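First the structure, in the form of C-alpha cells, and then the observations on it.
As you look at this complex, bear in mind that one protein chain is not there, while each of the others sits in place.
For reference, chains read A, B and C in written order, and residue numbers begin at 1 within each chain.
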Amino acid sequence: MKQSITLTINGTKSTHEVEPRLLLIHFLRDSMGLTGPHIGCETSICGACTVAVDGKAVKSCAMFAIQADGRDVVTIEGLASNGKLHPIQDAFWEEHGLQCGYCTPGMIMTSRQLLERNPKPSETEIRHGIEGNLCRCTGYQNIVNAVKSAAQKMGV
Amino acid sequence: MKISGSYLMPFPQERTYSLLQDPEMLAQCMPGCEQLVKIADDIYQMKLKMALAAISGQFDGKISIADRIPPASFRLIVEGTGKIGFMKGNGLLNLSPRDNGTDVIYDGDVQVGGTMAAVGQRLIDTTARMMIKRFFDKLCEIAKG
Amino acid sequence: MIAQNFAYAAPSNLAEALKLLADPGAKVLAGGMSLIPMMKLRLAAPETLVDLRRVPGLNSIREEGGRLRIGAMVTHYELESTPLVRAKCPLLAEAAANIGDVQVRNMGTLGGSVAHADPAADYPASLRALEATVTLASASGERTVAIADFLIDTFTTALEPGELVVEIGVPIEASGTGVSYKKCLQPASGFALVGVAARIAKTAGKITLARIGVTGLSGNSYRATGVERKLEGTTGADIASAAGGIADGIDANSDIHASADYRRHLARVYASRAITEALARAQ
Partner (left out) sequence: MATTIAKPESLIGKRIKRKEDPRLITGTATYTDDIQLPGMHHASILRSPYGAARIRGIDISKAVQHPGVVAVFTGADTKDVGPVPCGASLPGLRVPHHYILAIDRTYFAGHPVAVVVATDRYVARDAVDLIEVDWEPLAAVADPEKAIAPGAPAVHPEWPDNTAFTFHQENGEVDKVFAEAEVVVKQRITSQRLIPSPMEPRGVVADYKSGDKTMTIYSSSQIPHLMRNLVAQMLGIADNRLRVVAPEVGGGFGCKLNVYAEEALMGFISMRTGKPVKWIESRRENFLTTIHGRGHVDYFEIAARKDGTILGMKLKLIQDLGAYHQLLTPAIPTLSVLMMPGIYDFKNIRADIVGAFTNCVPTDAYRGAGRPEATHGIERMVDMLAAELKMDPAEIRLKNFVPNEAFPYATATGLTYDSGNYAEPLKKALGIVDYRKLRADQAKARAEGRLMGIGISTYGEICAMGPSPATPAGGWESASVRIEPSGKVTVMTGIKPQGQGEETTFAQIAADELGLSIDDITVLHGDTMVVQYGIGTFGSRATAIGGTALYLALQDLKAKIKKFGGMLLNSEDVSFGGGECVCNKSGKTVALSQIAGASYRAMKLPPNTDPGLVATNFWEPPNFTFPFGAHIAVTEVDRDTGAVQITRYVAVDDCGKIINPMIVTGQVHGGVVQGMGQALFEHGIYDENAQLISGEFMDYTIPKATMVPWIETDHTVTPSPVNPLGVKGVGEAGTIGASPAIVNSVVDALSPLGVKHLDMPLSPESIWKVLQGGRA
C-alpha cells in the first residue's frame, strides 16, 4: 500500500506516493532523476549513496524514502549554486581527488559533513571522517588533499 | 566452519542418550522447529522457522541420526533450505558420565550458503553455538518436567 | 537488494507506538542501521515497521538522580558529541565514537543497538562496565532492568513481545574515575573482534573501583568480574596479570576473521590497554 510523503529535496518541496519499502536511494535516483548518489553495496559499507538528511550525512541505501517524510534532503546535485561549484567540489577537481568518479558524490557529501563539524581537520581526522566511504581508485591520498584544501578555502 | 563444545546434562547417560534421539523431544527443543515427521528410520522431515532478533527465515529440511553406538555416541545431521539460503550441520555427539550427569561433547561443522552467508561470517559461529545451547537448555527444562 | 513489502507507521506518541507493537508481526524501526540491511537481503521480513522517530521524549538526554537518562532514540553521534555526555559519562561517548562510520553514527541509536544485542556491538562493553539500566515500556507499563539482565545472549534480550526500550540509565561518573574503551576492529565491517571497556577509580593510591566490560569475544558481552577483583585494592601495578584473566572460562567466537585463541589473546592485550589508559586517566 503506497503512502504519501512530503519532503524537500535540494530546496524544493514536493509530495509523492511511495511503497514503504522503497529505499531513499531508489526514490532519489529512479523517481526524482537524481542519479548523482550511487549504489555500491547493500550492506551500508561503501557510502556511495551518501546524501544529507536534515543536515546529517546518511547512507540513502539504508533508509526508506518514507523515513524522509517531512525532512530536508540534499544530494550532490544540490551542492553547486548558480553554476558555481561548492568549494569541496572544486577541491576534489583541483587535487585530483577522483578517478572513476563513482564514489565521488558520496565522498563529497561526507567530506561536507566532516568540515561542518571540524573545519580544520588533521590528516588522521580526515581519514576517520571518510572511513564510511570506499574508493577503489585513488588510494585516498588525493581525497585527503582535497578535503584539506577545501578546509583552507572554506576557512578563508 | 568447525563447531565444538560440550554441555552437561543432569541425567544419567542412558537417559541422556535416549532423550537426545527422541523425535518428540527434538521437535520441541530444536529452536524454531514447527514440524517433525518421520520419513524413514532415523530420518525426519522438518519445518523450521528461524527467528533471531531481526533475522527470520523459513526452512524445509531434515534431521538424520547415524553411527549409533549406544549410549556412547551418535551422529546428528541437520539440513535445511529456504529462500535465504541453506544450512547443514553435521556433528558427532559423545556422551560420558560426569558429576552425576552426562557430559555431551559435540564436534562437527556447519555449512551455510546463499544469502545467509552474505551478512557476515562473524554471525554464523556465534549463532550456531547459541542455537545449540538453546537446544540443550530447553531439553533439560522439558526433561526435568 | 530489495526488501519484502511491509506496512509502515510512524506514531506520534508512545501509547500509539506500544499499541502498534502489540501486533506480533510488528518490528521497531529506530535508526535502521542493522535492520534495514537485513531486510534488503531478505534475512528479515517484518510485516509492519513502527518507526519511532516521531515519538516525543525518546531523544532526550537528562541528568536526574545522579544518573544520565538517555532516550532510546538518541543517536551515536549525539552521544559522541553532546558535551553533557562527554563530561558526565565519557565512557559512553567513547564507545559511541567507535561505532561504524559517521553516516552510521548519524542514524544509529543507542536503544536500537541495545535492543538488537549484536554480540560484537560496541555499547555492551561500556554499558556493562557502567552497570547501566534499561527501561522498557509496554502497554501494561514500564520496568527497569539491569543491563546484565537485559542482554541475555546472542541477539537475545529480556524484551518481551510488545515491549520497547525507551531509556538507558548510566551513572554520572565521579570525578577522578578514569575510563577507556579499546577496540580491535574487524577491518571490513568495523565490528569489534574484541572491545574492552574499563572504569577505574583510585583513592590514596589504591584502586577502589574497577569495572571491566567485554564485547565481541563471545556470544554475549560480559563483565570480567575476576579481573575487577584482581585490580580492586591494589595500586594497579600488575595490570598484565589482572588482564590475563579476562577470557577465563569464556567460550570465544571463531570465524574467518579471528580464531577463538586469537580473540582470547586480543582480549588480554586490549584489556591491558584499556585498564592502563583508564588508570592513567584516574586521579
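One rule holds in what follows: a contact is a pair of C-beta atoms (placed from the backbone, for glycine too) under 8 Å apart; a residue touches a chain by one contact, two chains touch by 3 or more.
Treat the numbers as computed from the prediction; the structure is a model and nothing was measured.
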item: Chains still shown that are in contact with the chain withheld from the display; value: A, B, C
item: Option from C:48, C:156, C:189 or C:208 whose C-beta touches the chain left out; value: C:189
item: Chain C, residues in touch with the chain not shown (by the definition above); value: 1-2, 4-5, 41-42, 184, 187-189, 256-259, 262, 265-266, 269
item: Residue ranges of chain B at the interface with the undisplayed chain; value: 1, 81, 83, 85-86, 111-115, 117-122
item: Absent-chain interface as seen on chain A, which is shown; value: 19, 21-22, 26, 29-30, 33-43, 45-46, 48, 75-77, 79-80, 85, 89, 92-94, 96, 98-105, 108, 123, 126-128, 130-131, 133-144
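Going forward, only the chains that are shown with their structure count from here on.
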item: Distance from the mean Cα position of chain C to that of chain B, given in whole angstrom; value: 30
item: Rounded Å distance between chain A and chain C, as computed from the means of their C-alpha atoms; value: 28
item: Chain A and chain B, separation of their C-alpha mean positions in angstrom; value: 46
item: Chain C residues counted as touching two or more neighbouring chains; value: 37, 39, 41, 189
item: Where chain A touches two or more other chains, by residue; value: 43
item: Of chain A, residues touching chain C in the complex; value: 1, 3, 19-21, 23, 42-45, 47, 50, 56-59, 61-64, 66-67, 69, 110, 113-114, 117, 129, 131-133
item: Residue ranges of chain B touching chain C (in the complex, touch as defined); value: 1-2, 5, 52-57, 83-84, 115-116, 118-122, 124-127, 129-130, 133-134
item: Touch list for chain C against partner chain A, complex; value: 1-8, 10, 29, 32-33, 36-37, 39-41, 49, 51, 53, 77, 81, 100-104, 106-107, 188-190
